[in-house]
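One chain of protein is taken out of this complex; the other chains stay put.
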Amino acid sequence: MTTVTTPAPVGGAERSPNRNRPGEKKRRTLVALARSAPLLPAVLLLAVFLFGPVVSSLYGSLTNASLSGSTATNVEFVGVKNYVDLFSDPDFPKAVLLTVVFLVASAILGQNVVGLGLSVLMQSANGVVRGVVRTIVVTAWVLPEIVASFAAYAFFHDGGTLNEMLGVFGIQGPNWLYTFPMFAVILANVWRGTAFSMLVYTAALNDVPPEITEAAEVDGATGWQRFRLVTVPMIRRSISTNLMLTTLQTLSVFALIFVMTGGGPGTDSTTLPLLAYQEAFKFGELGFGTAIATILLLVGALFSVFYIRALKPEVD
Amino acid sequence: MTAPVLEKPPSRAAEAGSRLSMASPNRRMMKGLSNGVIAIVGFAFLLPMVWLVLASVDTSATLSVKWPETFSLDNFTAILTPERSLIPLLNSTLLSGGCAILTVVASLLAAYPLSRYKMRVNKPFLYGVLFGTCLPITAMMVPVYSLFVAFNLIDSVGGTILFLAATSLPMAIWMMKNFMDSVPVSLEEAAWTDGASAMTTLRTIVVPLMRPGIGVVFIFVFIQTWGNFFIPFVLLLSPDKQPAAVSIFSFFGQYGAVAYGQLAAFSLLYSVPVLALYVLVTRLGGGSFALAGAVKG
Partner (left out) sequence: MKRYLGIAAAVATTALVLSGCSGGGGESDGTTIKVAYSKFGNFTQMDDHMKAVKEQYEAANEGMTVELVPIEALEADYFTKLALMNQSAATAPDVMYEDTFKVKSDAEAGYILPLDEYIDEWDDWEQFPDNAREAGAGDDGKIYGVPMGTDTRAIWYNKQLLADAGLTVPWEPKSWQDILDAAEAVKQKNPETIPFNIYSGKGQSEGASMQGFQMLLSGTEDTLYNSDEKKWVTGSQGFIDSLQFITDVYQGDLGPTPQQALDKNVGTTINSEWIPQNKLAMSLDGSWVSGTWLETGTTPWPEWNDVMGVAAMPTQDGQGAGRTSMSGGWTLAMGAKTKNADAAWDFIETALDKDNSLDYDVAASQIAVRTDVGTDPAYIESNPTFEFFSELVKDTHFRPATSDYSKISNEITVAMEAVMTGQQTPEEAAKAYDTAITGIVGDDNVTTKSD
């Protein structure tokens, strides 16, 4: 009945009774190959189109390649010079700080908290209200980036919607984009991306069996305690993964900030992607720009390691 | 038994909650408060879009939000020419649709071994591939461009679709794998003992149960690709192959002057297809759209 050629259940071949037979290793390799075959199209696409360019551009950060000028055709290997220059650039530490602030405030605190809050509240809300609000929130996410960026710009602009509304209450709003640029772009990014977190957490909360929370309530736990001690640990894995995904997405936000403030005033809202744009685009310094992008990657990796360690999503 | 579904209509938790609410005024207050807070949040999210709508019907629109002196649809008629909006939107659909289909197929196939066979390389592969896409395309443009020139794929819509799919794969594989994890292997095991191959069970058992999840991945990739400017800009030369994300810049005049009314009108036009798709997938999925099971890690 059980023949050798059917796909074995998860657990692999380590426990196969034929472990030590001659030719077993070869058979196992062949089986492993056959099982991995479906991965081929994806791996092929990734290897050809992504792997090569990624490696090539990581290498590029060690050169002085540029789009124009003499170093466009005579590219020289400069080792870690780009990184050294980067660390001694006075704009760099500020850019790192702003990036981290942007990340923590808009992704970690903003999108995740608002998303989680919304999905919790929606559980006990009226169906119509829930549907309408969900659609509105998702619309902000679905709008193409350049459109959303302009809408946000027009909102925070001196004569824009926000100040007009404040004016109705007699409050003279400041020029948000000039006086509080980070505040404006953080709010705009929360507006843009909350939908994703909201949807993830709605699904996660739905999978929490109500019996456990009810039992806790019967035992006298308050709403907040129930949430903190029962619900959150149960959706821990989703929190961790969502944090990671929103972090990675937020780290590369560029157009939103660029359209709203251009990185200004001065460098007050120049996060790392904007710094990379300035170097790679405006000045055509590809090598330098790529070095900045690599640093961005490292920041993302660091945060992710932190999430995984802190939330231990593997252990359930 | 926990098959992946798009959000189950008011979950049992909510049912329990509302049952209790009939019983206690506290609960009713909670419900009222929830409704109130959510409504406020919804209103806040709606505000920035006000300018878009107002500016699109205003022929002398500026960045300041104002009630138009004369409501007119001139902006829309001005942009509804084949060259300015119809062809770019068609191109966008082609690129996004092609990319989404290819990505869904490739990620579905790839997710199967990752989900069913616990191999040691699973986690490193997933994480590694996810990080690789962190590197912004602007940093990679020169090697990508040279690669495409070498393959003679510059100015090829097919080539661009291939590249777009490659960049969407990591997230797609991740999401697909998680959706697939919620389809119990036990369902397939029965078929295996009857002699079916893995591909057969994938096709006949797993995929039908994963349909909502596949829809989610499709629409996610579609939306991301719909707004992608840089990749089509770099890889396509002919203006009649450019998607709307690139041609939107045709509303920016020389020396920086922007035709805001037309820009707003075009933006609305540009956003409608993805919104419609979202609504469509939600309806087909039988309930509101939720990333159920997509993100578990």
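Chains here go by letter, A and B, matching the order in which they are written, and residues are numbered from 1 within each.
What we mean here is this: a contact is a pair of C-beta atoms (placed from the backbone, for glycine too) under 8 Å apart; a residue touches a chain by one contact, two chains touch by 3 or more.
These numbers were taken from a predicted model, which means no experiment stands behind them.
Counted over the whole complex, the shown chains touched by the missing one are A, B. Annotation: of B:Ser85, B:Thr103 or B:Gln242, B:Gln242 touches the absent chain (contact as defined above).
Per the touch definition above, the residue from B:Met29, B:Leu73 or B:Val149 contacting the chain not shown is B:Val149. Of the residues in subunit B, those that touch the hidden partner chain are 60, 62-63, 119, 121, 141-143, 145-147, 149-152, 154, 233-234, 237-239, 242, 246-247, 249-259.
By the touch criterion stated above, the residues of subunit A touching the omitted chain are 29, 32-33, 36, 39-40, 43-44, 47-48, 51-53, 55-56, 66-70, 72-73, 153, 157-158, 175, 177-179, 259, 261-262, 264-267, 281-284.
Operating definition for what follows: only the chains that are shown with their structure count from here on.
With centres set at the average Cα position, the gap from subunit A to subunit B is 15 Å. Residues 2, 7-8, 10-14, 16-18, 21, 27, 30-31, 34-35, 37-39, 41-42, 45-52, 55, 63-65, 105-107, 109-110, 112-114, 116-119, 127, 129-136, 138-140, 142-144, 147, 162-163, 165-167, 169-171, 173, 185, 189, 192-193, 195, 197-199, 202, 223, 226-227, 229, 244-245, 248, 263-264, 267, 270-271, 274-275, 278, 288-297 of subunit B are the ones touching subunit A in the complex. On subunit A, the positions that touch subunit B within their shared complex are 1-3, 6-7, 9-12, 32, 35-43, 45-46, 48-54, 56-58, 60, 65, 67, 114, 118, 121-127, 129-134, 136-140, 142-148, 150-155, 157-162, 164-165, 188, 191, 194, 196, 199-200, 202-210, 213-214, 237-238, 240-242, 244-245, 248, 251-252, 254-255, 273, 276-277, 280-281, 286, 289-290, 293-294, 296-297, 300-301, 304, 313.
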